[in-house]
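Dumping the structure here so I can ask a few things about it.
One protein chain omitted, others in place.
Residue numbering begins at 1 within each chain, and the chains themselves are lettered A, B and C in the order written.
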Amino acid sequence: MRIAVLESPLDLGPVVGAVVGIDRGGLVTFTGLVRRKGRIPDVVRLEYEAYRTMAEKVLEQIADEIEREIGGARVAIHHRVGSLAVGEAAVVVAAAAPHRAEAFTACRAAIDRLKQRAPIWKKEIGESGAAWIEDCC
Amino acid sequence: MRIAVLESPLDLGPVVGAVVGIDRGGLVTFTGLVRRKGRIPDVVRLEYEAYRTMAEKVLEQIADEIEREIGGARVAIHHRVGSLAVGEAAVVVAAAAPHRAEAFTACRAAIDRLKQRAPIWKKEIGESGAAWIEDCC
Amino acid sequence: MRVTILYFANLRERRGAASDLLDLPPGGDVAMALATIAKLHPGIAAQLPHAQVAVNLALVAATTPLSDGDELALIPPVSGGAS
Partner (left out) sequence: MRVTILYFANLRERRGAASDLLDLPPGGDVAMALATIAKLHPGIAAQLPHAQVAVNLALVAATTPLSDGDELALIPPVSGGAS
């Protein structure tokens, strides 16, 4: 599955499996993990909410765009929703390409565009309060 | 194990496990895979040879350098030696950092420096001949 | 005509609901839907200008006409991924 919005824990295996191939020698993955130190101190968990149908469509568009822009590249993106503890993965991206430079470029473009465009929101829940995080670092 | 030169198949799990932590929200990995299309046509396998003691020392130095240069980053590198079939991983690198930009920079720096400095060589074995590959793409 | 309005994140919390069914006169557009929502739910009126609008999963301008059965989603500033 190249694109998915899932409630279950994420793993690199499926996104990697969706992009590898005998003509692609470079494989880059990105994993976004919930940090202890968020906008509020001592984050306990993050709640991710998605407009799921649109998020899947937008992630598909992002992967398609990048594959068109970067010859020979393949991109897969899985995003998690629901309640995540510190250390859990919120998103995994894999990009494979003939050589490593394009694989790095494709992976970076996928996560950057996801953050700008995917209708997904997160709320930090800490010991001293909660806050919707409006943009991301 | 942060640094290793191994004869057995590589996996992302151990390098990822060596770099993750609750203050590092961005995790980038690179995997270099044997391609069908090398310098010679129809590559069947690659033979990797290392000056193992020095390679381990150089990879350790590279990881140390990058961790010094990029605050909060952690880097792990495993390289395989021996005979690899098309599609097998020759090298896996993981870099984790507080945010994604530094994680991408650290991972890219690690594989670039490895290719420049690690005393590791590869020979392409194809249907029509064999060749030591002197530099890399 | 009737359109479905979807709320997410802080808009959903302030509205106290994930969706509404909104009746609009024929020929109504996105701007009219937003004005109607602001009137019915003054608690989110100040946030509406900060939201993008998607109709049937695609971002649209305020002048886009609506049709019966459309799904209009209010998209507050997004923040997927992690750090």
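Operating definition for what follows: a residue touches a chain if its C-beta (ideal position, glycine included) is under 8 Å from a C-beta of that chain, and two chains touch if they have at least 3 such contacts.
Predicted, not measured: the structure shown is a model, and the values here were computed from it.
Student: Which one touches the absent chain: B:Ala18, B:Leu33 or B:Ala76?
Tutor: Answering carefully, the residue with contact to the hidden chain is B:Leu33.
Student: In the full complex, which residues of chain B touch the absent chain?
Tutor: Residues touching the hidden chain, for chain B, are 32-35, 46, 48-51, 53-55, 57, 79, 89-91, 111, 114-123, 132-137.
Everything that follows uses one rule, which is that only the chains that are shown with their structure count from here on.
Student: Using mean CA coordinates as chain centres, what's the chain B-chain C distance in Å?
Tutor: That gives a centre separation of 48 Å.
Student: Please list all residues of chain C that touch 2 or more other chains.
Tutor: Expected reply: 81-83.
Student: Could you pull out the residues of chain B that touch at least 2 other chains?
Tutor: 25-26, 98-100
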